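In this view, the complex is presented without one of its protein chains, the others remaining in place.
And now, chain A:
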């Protein structure tokens, strides 16, 4: 019997790109033929449904499914316009996090893992209940970090919790595989010393790197249009997320967008990108 893989996308700090990453990773896996569901754990700050362009289809939410006020299937939205393989469960905007219980979350995640190849949990910021619940049942973690010291320190802290506070750690004494994803990377600003380099971040966190997503204005536009940036294969951020999907699926592809790009003659002439 095949059991799906549960990923948590987490960071400690808010606003670093967890939801952007969850949406793009889920969409990318679905487009690669994997049946995927992504859960928004950010109770009170719903926005994954916006990025996936399905905010108008929200009827029931994660907490309602948890409290059995609806069937699990009723809370799952089919995100057909992106891929036949993509599904999501929205967060509740109103109900408070006290309804997140271990038993409830466990039941839902294990049901989903039966039915889907991948279950992606988009963690809220912080190290409180919501974040802990999102990581508890994970088989693997994607730790999202921006190249700045406060974000890296928060990730370090989250890695400490990932070592000790997951089901696999508590019950089997195992640490789940941890993947580092650096987002909003800008080689120019690293060169000028405004941002930490990949090497600096690795010195502190020392976990395997699954990708480096460059800073790109297209990310915000894509989110606003309800199309995760991974769908945009022209944009470097979209391409970098495509590479991440390949690596998660076991392909060894080289890192891109980590060096300063030499502008073409015309690019320099017209100052464009």
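One rule holds for everything that comes next: a residue touches a chain if its C-beta (ideal position, glycine included) is under 8 Å from a C-beta of that chain, and two chains touch if they have at least 3 such contacts; residues count from 1.
What we mean here is this: contacts and distances are computed from a predicted model.
K.L.:
If you look up the hidden chain in UniProt, what protein name do you find among "Spermidine/putrescine import ATP-binding protein PotA", "ABC transporter permease", "Probable septum site-determining protein MinC" or "Acyl carrier protein"?
P.N.:
Result for the unshown chain: "Probable septum site-determining protein MinC".
K.L.:
One chain isn't shown here. Among A:69, A:188 or A:203, which residue touches it?
P.N.:
A:203
K.L.:
Identify the residue among A:112, A:125 or A:159 that touches the chain left out of the display.
P.N.:
If we include the chain that is not displayed, A:159 is the one touching it.
K.L.:
Go through chain A and note every residue touching the omitted chain.
P.N.:
Answer for chain A: residues 127, 153, 156-157, 159-161, 163-165, 175, 203-206 touch the chain left out.
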